[in-house]
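The complex appears here without one of its protein chains, the remainder shown in place.
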Amino acid sequence: MTILNKERKGWGDRVLKFYIFMAFVFLFLPIAIIIVFSLNSGRYPSFPLQDFTVKWYKELMLDSRLLGSVKNSLIVAATVSFISTVLGFMGAYALRSYKLKAENFFLGFMAAPLTVPTLLLGLALLIFLNSFLSLQNSLLSVIISHTVFCAPFALFIIRARLRNVRISMEEAAWDLGAGRWQTVKELILPLCAPGLIAAALLTFTLSFDEFIIAWFVSGFQPTLPVKIWTMMRGGIKPTINAIGAIVFIFSMSILLIGEYFLGKKTNG
Amino acid sequence: MENISVELRHVTKAFGEVHAVRDLTLQVQPGSFLTLLGPSGCGKTTTLRMIGGFERPSAGEIFILGKTIAYESSTQRQTNMVFQDYALFPHKTVGQNIGFGLKMRGVKKAEIGKRVREMLDLINLSDVYDRMPHQLSGGQQQRVALARALILKPPVLLLDEPLGALDAKIRKQLQLELKQLQSELGITFIYVTHDQEEAMTMSDTIGIMNDGRLEQLDTPEKIYGDPQTLFVAKFVGECNIFEGRIRSEHPDIVDFEDNRGQIFKLKKDSLESAPVGKQASLVVRPEDIQVADAARKCVNRIQGRVEEKLYSGSIVRLVVDREGEKIMVDAHKGIAVSPPELIEIGWNPDAGSIIL
Partner (left out) sequence: MPDQSSFKIEKMVKFRNFPPIRFFVGILPISLWEIIFFMLPVLLIFIVSFLIVKELRLVFQWTLANYTDIFSKTPYWVAYVRSFRLALTAVVLSAVLAYPLAYAIAFVVPARFRRLLMVAMILPFWTNYLIRAYSWQIILANNGLFNEILKVLNIIETPISILYTHVATEVGFTHFYMVLMTMLLYSSMDAINRNLMEAARDLGAGKLRTFFEIIFPLSLPGLIVGSIFVFIMSFGDFVAPSILGGGKKPVFTQMVVDEIQGTVNLSMASALAVIMVVTILIVLILFLRRVESITAGSSTG
């Protein structure tokens, strides 16, 4: 290794390190711009910057329709996250308890909703729910639709977590007289809690951020991304920056919590 | 039936095309220590898991205390198991681990606490009640796993290589403790291991398994001194095997002629019948063979050249070459022979055993 390192310390390394730096500038530029202009008093996002202000944030708090869309998004995301985590857990636990011959096929089937473009999913669900089931476009439609791709997502996360719980532990619980349900309650749920929490949080953010499907099926109850879309159609507004900054911090904190639980290992 | 603790009748287990256990029949006496011994993949663990209810037999019946239970789940069985990896619950304290079985049976909290402490005293671990399993050493974890299974006072305790992950010293100590505990409590132990020494020191009965079959079920002395199959002879301890046939039969003695035409005499007591002329193998343990002066008094004698002399503690292992055939001999370390000396070795009729 030492020889290798010495040889590498040429100009090539420096170029590559500089490249990493530039790439990160490129990647972080949009979010930095959003945060900077959310605190800039100018009506138009252009340079040079003007005074520091929090008035855009204040303005947001007074926009009742915007707050309504946030509420809608929270309801949808929370419900989707709950249903997805429950469905995902049940599926993942079932897959563990019996070695299915067609397991790969089943996993492929579960992965399909995650690979299909949301535009197609949105159109399919719009036609199915609206024209076929005659379901009025509403938050319920959004919840159903988001669960379609969030539940498999939860399944994959929880499955990965459940793999860390050794089968012998489950057998030990049965052996000591625990029934199926008691084993789940006493052993499986506590041991895969980090996975459950991570799945719940990640599906929450997935649903909270999803735009196209919600746009198609939410009807007169827009979620936050749909509301942002309408605001953007109406031209440039500094409040959008403020929303962006808030959503960023909100999603990030949820995600960091999720990452923390996902990374947490079982003892022993 | 009441005086048989565990009985297996024609039990077979197949995983798809692979037969893990074939037509296994055995009985275990109450309060005895049975070890299933064999190489990995011989079906010993599968057998144990069927008794414990973790696998269903493909065919056959299993009785515990005279009751058939082959298709009952492990939750309902009166057996408890100590797992190879201990399978302690990592999110529960030692006390909660040991008390788990009682909790599942709806025993009151105070009672659980009392009995867990008794158990901890029994295994000499009184001060770890509130610790987490990962804070314990391997040996301590092992004891906790044992306590967790024993607290339910099962009539039969199953142990799946429970000492496999421990280092040699702790292993030896725990072997003794386990054996003591077993005779104190009078519980039937069914123990699975691939370590023949462990099996020899602890068991009342050993069942040697190979390729899904029970090769021999006997006391350790019989297993070692009177193996019934070549596999058993080779698996347990080391041995010299002479191929040949039975030449003639006398009231107490059998004459065995090896492929080189030399005749060896041996006692008949281990053989039910000695069909004259039948192909057979003569097994002689290295430590039963005498060397030099002592060999001259023996009934069966062989000439050979010492090829190697290997020291191991209080004995030396001599490899003696008999015109291409290697014979292993264990002698006292003070023996005054060295390669490439020509010596005589020998043994008496009570030493060898014949396998048909």
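For clarity, chains are labelled A and B in written order, and residue numbers in each chain start from 1.
Quick note on the criterion: a residue touches a chain if its C-beta (ideal position, glycine included) is under 8 Å from a C-beta of that chain, and two chains touch if they have at least 3 such contacts.
Predicted, not measured: the structure shown is a model, and the values here were computed from it.
Touching the missing chain, out of A:54, A:90 or A:257, is residue A:90.
Residue-wise, the contact with the chain that is not shown comes from A:120, picked out of A:61, A:120, A:189 or A:257.
Considering the full assembly, A:144 is the residue among A:66, A:144 or A:196 that touches the omitted chain.
Annotation for subunit A: contacts to the undisplayed chain at residues 1, 3-4, 7-8, 12-13, 16-17, 19-20, 23-24, 26-31, 33-34, 37, 44-47, 87-88, 90-91, 93-95, 97-98, 100, 106, 109-110, 112-113, 115-121, 123-129, 131-132, 144-145, 147-148, 151-152, 155, 180, 205, 209, 211-212, 216, 224-225, 228-229, 232, 236, 240-241, 243-245, 247-248, 251-252, 255, 259.
Here is the rule we use: only the chains that are shown with their structure count from here on.
For the pair subunit A and subunit B, the distance between C-alpha centroids works out to 56 Å. Contacts from subunit B toward subunit A in the complex involve residues 52-54, 73-75, 77, 79-81, 83-85, 87-91, 100-101, 104-105, 132-134, 148-149, 152. Taken together, the subunit A residues at the contact with subunit B in this complex read 166, 168-169, 171-179, 182, 186-187, 190-191, 266-268.
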